[in-house]
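Dropping a structure here in structure tokens format, bear with me for questions.
Note that one protein chain is taken out, while the other chains of the complex remain in position.
The chains carry the letters A, B and C, assigned in the order they are written, with residues numbered from 1 in each.
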Amino acid sequence: MSAERPTLEELKERKVLSRQRVERSGEVMTVSMGPQHPSMHGVYRAVLDLDGEVIVAVRPEIGNLHRGVEKLCEERTYHQIIPITDRLDYLSSFVMNHGYCEAVEKLMGVEVPARGRYIRTIASELCRIANHIMWLGIHIMDLGTQTFFCICFRDREYVLDLLEMLTGARLTHSFGRIGGVAKDLPDGFDHRCRKVIDFLPQRIAEYERIIKHNRIYYKRAKGVGIFTSEDCYAWRVTGPPLRSAGVARDLRKDEPYSAYDEVDFEVAVEYQGDVYDRFLVRMKEIRESCKIIRQCLDNLPDGPFLARDVTHSLPLKKNVLRDSAAMIQDFYQVFQGPLAPKGEVYRAIEAPKGEMGVYIRSEGGAKPARIRFTTPSFYHGQALPPLVEGEMVSDMVAIFASIDVVLGDCDR
Amino acid sequence: MNAAIQLEERFGARLLESVEFRSELTYVVASSDWVEVLRFCKEAPGLAFDQLDCLLGDHLPERTAAPFEVVAHLVSHVYGHRLRVKTSLTEGQSLPTVTGLWPSAGFDEREAWEMFGIVFDGHPDLRRLLTVEDFEGYPLRKDFPLQGTVGGRIRTDLRGKI
Amino acid sequence: MGLKDVVKKAAFVDILRGMSVTGTYFVVDKVTVEYPKEKLQTYPRFRGAQALLTDPATGDTKCVACMLCATICPSQCISIVGEQTPDGRSHPATFDLDLTRCIFCGFCEEVCPVAAIVMTRQYELATYDKNDCLLDKEKLIANQVNAHKELYALTEGAAPAAVRPASADGNAGSHGR
Partner (left out) sequence: MSDPIAQLIFLIIKAILMPVLIVMMVAFIIFFERKFAGFFQGRVGPTYLGPWGSFQSFGDIFKLLSKEDLIPAKSDKAVFRLAPYIIFIPAFLVMAVMPFGPVGGQANLFGYRFDYVIANFDAGLVLFLALGAIAVYGVVLAGWSSNSNFSLLGGLRAGAQMISYELAMGFSVVGVMLMANSMSFVDIVNGQAGDFWHWYFIPQVVGGLIFFVATLAELNRTPFDLAEAEQELVAGYLTEYSGMRWGIFMFAEYVNLVVISGIVSTLYFGGWRAPLEVLDFIPGPIWLFIKICAFVFLYMWVRWTIFRYRYNQLMSIGWKVLLPLSILNLAVTAIVVSVAG
């Protein structure tokens, strides 16, 4: 039983045993891994102190991709911030739109129509699938095989194709709007989407079967980089790494938003807290995402996909061309912007990489006074030292890939 | 909300202000009570805020007496509730660190320091995080110029030292 | 570990299974699109470089210089100078779009009240000269050959009477440069 579901104490003990204790002596070699390094994701830099091959200490350095997103947002209306949020986690950018829009809607008290919520859910889950497939490719490549990287990219292409069809862009979707989404589902989307979510889980299951039982993967991943649930709380490690440590926390279930309380899905949980279980959690999540999308397509309600909210959301394009009231709303929204009440909100959603929160403080008016994106990679990048100290250099690469850091998300 | 009752019982008038907006509870505390309140939030069994969701600085120039603010968002995995705790600071006033309670505050406090100039006493590694080492000024303050080349020059005298 | 597992391990079953996958990919059809020789068809919603549509009746651009696109643009890459034509219509004297700043979010297309500026399927924007990325009115109008066919249908279906409301001029006057 304990091998299947270890208690917290057992896991702690296992963590201590899996790390090599190295006393810091004079014989320490300092290696700067990154910002230009093949396996460092983006421009992350980790300064490693090595004793032979064992890592004694790590100093993470971030900020090479800092673009001052929060300062940019203070100078823009709530509509104009949407494309900026795309550039946070650019591998799942609709989820970033989604989180931002949820926060703004909470601030302004906008109700999203049912169809809009369902389309948001579909797009978010497509992003999650694309993100996890890409993660699989990169994780496997960091362990030495480039073939799976190409195969995973090919499979990700099917999802990106759907997203391009839906949103008009492959990476920076800019699809969320305050009060709904920008556009309705296009013709033929339903059919193509069903085709992809039917065959993708089979293919993923096939890869999973091969990788899971591969002796080298098993050796490289099992018992490596153990992080207990307590560590996760302390370092704010959320998402798949937290769920792999036996905590069934998923904001889609715990604080449901959009259509997640209307669909039936399971939270993927594993119990060992190591690289291997993070892999299993993500593979499960891909299958659950496919399930969610299928349910959303089945139960897709009719009606508007964008709130008819004159003061807070943009009008529909086709109404603008026909109707002078919509035209006035258009001009009002562009020149004035959506007016927010004075106050502050914090809204967190479940991004593919972890919990992504948005804090907005408004002083009234159409521009936020302070906005803060609490992005998962920021904290995952910070948690690298406790994850890898005592492990070997090769493991650091595997562990760093397993917590899934993307630097746009990390540096903001 | 149970957490609110416990906190008000324990601290009473030391909670300077409590706001509820969009069903989010906010407490404002004095900067001298900052660590004590947060420690209570983490350790009291009925509260059990075991995760610091985010900690951020803020600048409100129109509030001349105490223009800076530090906001902490707490979340409990045991009960699933959230809480926001705020404190106000004057220019140059420092705040004790909470990295001892939640190590994840390390990057947050570094960011608040470099963006707003809020010093966190006892922080183990208070260096610039997102900007370059020789950056000048505090970019997220409202009076920071939007155009110009502040901190943009290249320092050759630091070569080999960083 | 049972005997079966030992035999499996000694026979390299796991590795052979992985090799069978790569071996399969060796023979199946390749998915590569050899880009300059063959190109992918973009979807109707694809957001490429902008174009200004012309009114088939007058042959001039439909743009009324209302400044909505220039105002909503998050990267502020559009600059318009409006003028009045002799017959009293509002009209852009210059319409400059800086593609080096553009982030292709599609807001300009979305807010345009007369469906004049549209995103096209033109995505091959690499150039040796930065000046090629500065699109002026002529280049934007010339670019309309790349516009999505679906958007032409949209503009034709719209009622022409509502295309130019009175408020557009007023806003253009107050917010123009």
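As a convention for this text, a residue touches a chain if its C-beta (ideal position, glycine included) is under 8 Å from a C-beta of that chain, and two chains touch if they have at least 3 such contacts.
None of these values were measured; they are calculated from a predicted model.
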Checklist outcome for this item: Considering the complete assembly, the absent chain touches shown chains A, C
Checklist entry - Which of these touches the unseen chain: A:Lys219, A:Lys318 or A:Lys342? => result A:Lys219
Checklist outcome for this item: Logged for subunit A, residues touching the omitted partner chain are 29-31, 37-39, 50, 53, 140-147, 149-151, 154, 214, 216-217, 219-220, 392-395, 397
Checklist entry - So that we can see where the missing chain sits, which residues of subunit C does it touch? => result 15, 18-19, 21-23, 25-26, 28, 30-32, 34
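The definition used in the following text is that only the chains that are shown with their structure count from here on.
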Checklist entry - Residue numbers in subunit B touching 2 or more other chains? => result none
Item to check | Shared-contact residues (touching 2 or more other chains) in subunit C | outcome: none
Item to check | Complex contact set, residues of subunit C against subunit A | outcome: 9, 14-15, 17-18, 21-22, 25, 31, 42-47, 66, 68, 71-74, 103-107, 110-111, 113-115, 119, 154-155, 158-159, 162-163, 165, 167-168, 171, 175
Item to check | Complex interface listing, subunit A residues touching subunit C | outcome: 76, 79-84, 86, 147, 151, 154, 157, 164-169, 172, 174, 182-183, 186, 206-207, 210, 213-216, 314, 317-318, 320-324, 327-328, 330-331, 333-335
Item to check | Residue ranges of subunit B in contact with subunit A within the complex | outcome: 21-22, 24, 26, 50-54, 56, 58-60, 71, 73, 75, 77, 80, 82, 84, 102-104, 106-107, 128-132, 139-140, 142, 144, 146
